[in-house]
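Note that one protein chain of the assembly has been removed; the remaining protein chains are unaltered in position.
Note that the chains take the letters A and B in the order they are written out, and that residue 1 is the start of every chain.
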Amino acid sequence: MAIRTEPFVINMGPQHPSTHGVFRMRLTLDGEVVVDLEPVFSYLHRGIEKLVEGRTYAQIIPITDRLDYVASMSNNLAYVVAVEKLAGITVPERAEYLRVIMAELQRIASHLIAVGSFLNDCGAYFTPFMYMYREREDIVDLFEMVCGQRLTYNYMRIGGVSHDVPDEFLVALDKFVRRMPYFIDEYDQLLAENEILLARTKGVGILPKELAINSSAAGPVLRGSDVKWDIRKADPYSVYDRFEFDIPTGSVGDCYDRYRVRVEEMRQSVRIIKQAMEQLPPGEVRSEVLPLLRPPVGEAYGHIEGPKGELGFYLVSDNSIAPYRLHIRPPTLINLTALHDMIIGWKIQDAVIIFGSIDICLGEVDR
Amino acid sequence: MTIALSGKEVGTKLEEKFPGSIVESSQDSLLVKSEFLLPVATYLKDTPGFDFDYLACITAVDYSDYFEVVYHLTSLERNHSLVMKTRCYGRDNPSLPSVVSLWRGADFQEREIYDLMGINFDGHPNMKRIFLWQGFEGHPLRRDYL
Partner (left out) sequence: MANYIAALPPDWPGGFWVHFGVFTVILLVFVLVMALVIIYLERRGIGRFQSRLGPNRTGPFGLLQPIADAIKALTKESITPAKGDKWVYWLAPVIAFVPALMIFAVIPFQDGALLADLNIGILYVVAISSVSIVGIFMAGWGSSNKYSLLGAMRSIALVVSYEIPLGLAIIGVVLLAGSLSMNEIVTSQSIPFILLQPLGFLIFFLAASAEINRSPFDLLEAESEIVAGYHIEYSGMKFALFYLAEYCEALAICAIITTLFLGGWRGPVLPPILWFLIKVVLVFFVFVWVRSTVPRLRVDQIMDFAWKCLLPLALINLFITGLQVVVWPEGLPWMVVFLNLAIMAVLILLWSKLFKLGGGRVEV
């Protein structure tokens, strides 16, 4: 006679060292196996889309910083690209190159945190996390040189960037770009063939290609499932069509592939920064834009490839100083659509790892 | 570059297949009647010429007379995109057919629109509020909320 078991519901609650923020998963467990999953969020819902309806276009830029607070430059960039598309503003060349440099540095910083916390979830007791934070400190110091802030930068402006970079920035950036590939090699040397990491992540949490496209996944989650789609190549914004870089993809769509995609993307970002630094033209960094901008009546959808996926801003304007409607396409929320299918059938320890490999940031999920 | 398909051309093709479905079509977008939303969407997804397999974004905008729901569709293979819109009139209990059966990515986004704007989506497997709690009254993102 078989033993009768009964599933029980456990709450991986909002306060948990490993849910990357205030996120709650109600797991139904049968022994150790996850049988059902219900994600509950909105512990950080601030009503940003309603909030911006009373603010001018320029006042919204600091608010976009707080969306995905780990990668603020990308949020700023996406919003500013959308507004410029709406109002038909051109941006000077030097500003475009500076934007690219900042966005790629921000991508490296965000991926360092993503990979570090992913390895922390795997159990390597903070050691890779601290190593990656060592590099992130360099990047954050660079950002502090440029705009004075370490986390919420507020650097992009409608029509350019806010200030030109000081001379020490280019010197420090050069030093960083020379050293970074060796650090990425160091991570690979320590981690890429680690038996325990392979045993924990290979074949775990597979997201099949068809499901990834159907669930509108984006970013490393989509590319890990062998879909070569990157907005920097498919629909280039800013001056991305002038750089040479590859798009790494995974083959199976498991956690290991997503981790490899992120590490390889860091290498490609360093490549882009090197090329941008060589091609950086002199000039002004901001075009003349009215402080109280009144775009013509219409709508625009501007999207960029953020570190976590396709970050889009949909703006509707009615020729007043504030937008009529702003909608943010959150890549992390939409990446979570397939969470149920990825986790069911695995054990509770795998649930933590699979969730960590999607790399969410609650500020963006909840807005 | 992702080519943004012209609403007019797509509109003429759709008008042949589903007569009476297009309300208006312009260079940027395509406005579809809400009864024809699901057949048009299925056609756009399955037809080899269009192949819109990726739903980038669903948004709802509250113009005071009507709600307009905007779908941004993309095709990953052919690298073209389309903006499809539909309207629903009436502020008490507006409802639209759900496209979750075609694109699963619409799951959380439609729940968000229901929660914040109040538009019901028929056929959605889990039509519950996603950001606000279950007993909340009202829909905050509407223009007349505050």
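As a working rule, contacts are C-beta pairs under 8 Å (C-beta built on N, C-alpha and C of every residue); 3 or more make two chains touch, one makes a residue touch a chain.
It should be emphasised that the depicted structure is a prediction, and the values quoted were computed from it without experimental measurement.
Q: Where does the absent chain make contact, in terms of the chains shown?
A: A
Q: Quick one: which of A:Y43, A:Y131, A:F169 or A:Y324 touches the chain that's been left out?
A: A:Y131
Q: Just to verify: which one of A:E49, A:D68, A:E96 or A:D121 makes contact with the chain not shown?
A: Candidates A:E49, A:D68, A:E96 or A:D121; residue touching the omitted chain: A:D121.
Q: Which residues does subunit A use to touch the chain missing from this display?
A: 8, 10, 16-18, 32-33, 35, 119-127, 130-131, 134, 194, 196-197, 199-200, 203, 344-350, 352
Methods note: only the chains that are shown with their structure count from here on.
Q: Can you compute the centre-to-centre distance for subunit A and subunit B, using the mean CA position of each chain? Integer Å is fine.
A: 26
Q: Help me check something: in the complex, which residues belonging to subunit B touch subunit A?
A: 1-2, 28, 53-57, 59, 61-62, 70, 72, 76, 79, 83, 103-109, 116, 130-132, 140-141, 145
Q: Would you mind writing out the residues of subunit A in touch with subunit B in their complex?
A: 41-42, 45, 47, 49-50, 211, 213-217, 227, 229, 234-236, 299, 301, 303, 310, 312, 314, 316, 324-325, 327, 329, 333-334, 336-338, 366
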